[in-house]
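The structure is given below, and queries will be raised subsequently.
Only one protein chain is missing from this complex, and each of the others stays in its spot.
Chain IDs A and B follow the sequence of writing; residue 1 opens each chain.
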Amino acid sequence: MRSLHRGEARAGWLLAAPALLVIAAFFLLPVAAGFALSVTDFDIYSIGDPDLVRIVGAANYRTLFSEPLFWKALKNTLYFVLLGVPATMGVALAAALGVTSGVTRLKPVFRTVYFAPVVTTLVAVAVVWRYLYHPRFGLINGFLGFLGVDPIAWLADPRWAMPAIVLLAVWKNFGYTMIIFVAGLQAIPEQLYEAARLDGASAWQRFRHITLPGLAPTTTFVAVITVIGYFQLFAEPYVMTSGGGPVNATLSVVLYMFKEGFRWWNIGYAAAVAFVLFWIVLAVTLLQTAARRRAER
Amino acid sequence: MLAVVAAAACGAAPKPEEVVRFWGLGREGEVVDELLDPFRAEHPELRVEVQQIPFTAAHEKLLTALIGGAAPDLAQVGNTWIPEFVVLGAVEPLDPWLERSSVIRREGYFGGVWETNLVDGRLYGVPWYVDTRIVFYRTDLLDAAGCLPFPRSWQDWLECMRRVVALPGGERFAILLPTDEWAQPVVLGLQQGATLLADDGSRGAFSSREFARAFDFYIQIFDEHLAPVLSTSQIGNVYQQFAEGRFAMYITGPWNLGEFRRRLPASTLEVWGTAPLPAPDENWPGVSLAGGASLVIFRSSERKSAAWQVVEYLSRPEVQLEFYRLSGDLPARVTPWSDPLLADDPQVAAFFTQLGHVRPMPRVAEWEQIATRLFERAEEAIQGAATNEQVLAGLDRDVDRFLAKRRWVRGRQGGP
Partner (left out) sequence: MRRRLSTLLLHLVLIAGAVAAIAPIAWMFAASLMPDGQANAEPPPLLPHPATLNQYRALFARLDIGRPLLNSTILASAVTAISLLLNSMAGYAFARLRFRGRDRVFSLLLAALVIPAQVAMLPLFLMLKSMGLVNTYLGVIVPGMASIFGIFLVRQFALSIPQELLDAARVDGASEWRIYRSVVLPLLRPILVTLGVFVFMGTWNDFMWPLIVLTDDSMYTLPVALANLMGEHFQDTELMMAGAVVTVLPVLILFLAMQRSYIEGIMMGSLKE
């Protein structure tokens, strides 16, 4: 049995090794290298001549925090997250309750239809929505006009551009979140509802005192992954507002990083932007999980 | 024919079926394929493959390709990008090729435009077509406002704008200056004699008296509500708005000659004209920017001699004229301009006058970034969020930061 065990251990490492090597070489190593880059002034000159690079310490981070455009990008991204995450989760929860309700007919059809936007290619639907938002010929203003609302210059108006992107994100993503909520709902024991009904609890009371607490772990999980995902906003503004317009109203942190890195080739500086994003995401994740732990206690 | 002889004289007989990869931008990328057909017939041993890159992503794509080691043999590039490519060591210095050429001669080109291809005195690109900014205007509206002939000084121009706005008949702006374009404030600055950068391109000089005077004038146009505070995407359809008379003047470039003719409704087709830029003083016309596209050959190319033959072919006067016919892009060489096609076209004539008075942008790798920051900062002044002095001081701080690496590199090389 001993030798068997040793064989097993060797097999364990051998089987895990290829995947671990790939992840180490093409993810963890670049992440570490990214941190190293972020304390240098690696830029277009350095690409032309590798000798032209200096270690600058925290200078990139200092520049970053004094750069209005970075703050603008951060503010826009927070706005997107604060508006988008609750909206996505709210719609998803409502949809999940709808498709699991005992009285609903054709549940699988609704489930599939709600889920369809999730599998579509983000770039393709961003293109589609760009036309849906057209001030004159777009379906959305057409529909609003039918309701008597004046046309809105969705993507051209700095006030409306970000809400427009939020709407697209909610449409695209709520199906995914809905499925996770459905899984969470199914995990709540049916007896709890039975007992509450016998006690004469109303539908609202059952929702408030059984469903919501029962969904707490799911909600935290969903909130964490949605926040992480939404902080990485990129393709929507890249495609829909030609890279963050109008007047940078949809410039996101990742888009800012992309532009600094792959447009101006300020690679060291862009790496610093990426790391700030990382710390923010990490902090938000820890905060959410901590809040949840406290709530449990 | 000359080009063929010249190439043969160089003793660089190409191997059979050499593939030459050419990257063209935007519409030019489409047109050049057709333009090259006679060249292909002349050179059965060369296969010229053209790839088209949309203009919006061109700068990024080209740099990524260069840095990733996937550059083509030659490409069309915006002439303000050349300094960046030089920093990367990616483009071939063309002086030796020029010396041996019988087709391309410096004297044959608009001086200001040729200069844009020189970095530290060396030639890195051959001008292909030119771009500069002049005024497109509604003849009927300006006539009604008593502005014609078109004003030649800033003072008259400003007066004219005020009169246009005062015209009866609906809400109207005098001039369109999209807030996300840097060319307009930069051109006004050049007219005042601003150098834009100082110390051999290593510091911002936007707070200089010259630029500040131009900037005040630029902001005044917005403050007096003579121009709408709108960016390109907020304007929507420029041609429609011009046709509806929402604005009477527009500072823009040659590509809009074709666009105006294509997109304006028949009713407006007869009532627009073009004029060279007014000047701040009596030295009319005021200068404008020397823009346009150049042809560059990449250092990594193994077929430079074949690529140079393509450059020479595209630089022949008759090919330049054909290029104009196909694309509407204005020839960088002077001779084609005497052809009736160009000479007898009054709307084109203003460009010819203007092209005699153009200045290049500062030739530093950071220029695109600086220019982008210029309009971003200018917006604060337009919105009234900061004074002009604050904006320009802030701009100089940003620019000094962008140029920090350049200063260090220059210092290291012991350069000036």
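We take it that a contact is a pair of C-beta atoms (placed from the backbone, for glycine too) under 8 Å apart; a residue touches a chain by one contact, two chains touch by 3 or more.
This one's a predicted model, so the numbers in the text were calculated from it and none came from an experiment.
**Student:** Which listed residue (A:G34, A:P158 or A:G214) would be found touching the missing chain in the intact complex?
**Tutor:** A:G34
**Student:** Which listed residue, A:V149, A:A183, A:L212 or A:A291, touches the chain dropped from view?
**Tutor:** Of all options in A:V149, A:A183, A:L212 or A:A291, contact with the hidden chain holds for A:A183.
**Student:** Among A:V39, A:L83 or A:L277, exactly one should touch the missing chain; which is it?
**Tutor:** A:L277
**Student:** Out of A:Y45, A:F70, A:Y238 or A:W264, which is the one that touches the chain we can't see?
**Tutor:** Looking across A:Y45, A:F70, A:Y238 or A:W264, the contact with the absent chain belongs to A:Y238.
**Student:** At which residues does chain A meet the chain that is not included here?
**Tutor:** 4-5, 7-16, 18-20, 22-23, 26-31, 33-34, 37, 95, 98-99, 101, 103-105, 110-117, 119-125, 127-132, 136-139, 142, 145-146, 171, 175-176, 179-180, 182-184, 217-218, 221-222, 228, 231-232, 234-235, 238-239, 254, 257-258, 261-262, 267, 270-271, 274-275, 277-278, 281-282, 285
**Student:** Which chain B residues would touch the chain omitted from the figure, given the whole complex?
**Tutor:** 26, 51-57, 61, 64-65, 67-70
Note that only the chains that are shown with their structure count from here on.
**Student:** Round to the nearest whole Å and give the separation of the Cα centres of chain A and chain B.
**Tutor:** Chain centroid spacing, chain A to chain B, equals 40 Å.
**Student:** Under the touch definition given earlier, write down the residues of chain B that touch chain A in their complex.
**Tutor:** 56, 59-60, 63-64, 67, 84, 87-90, 179-180, 231, 233-234, 236, 365-366, 368-369, 376, 379, 401, 405-406, 408-409, 412
**Student:** Give every residue of chain A touching chain B within the complex, in rising order.
**Tutor:** Within the complex, chain A contacts chain B at residues 41, 43-45, 47-49, 52, 54, 63, 69, 135, 153, 155-157, 241-242, 245-248, 262-265.
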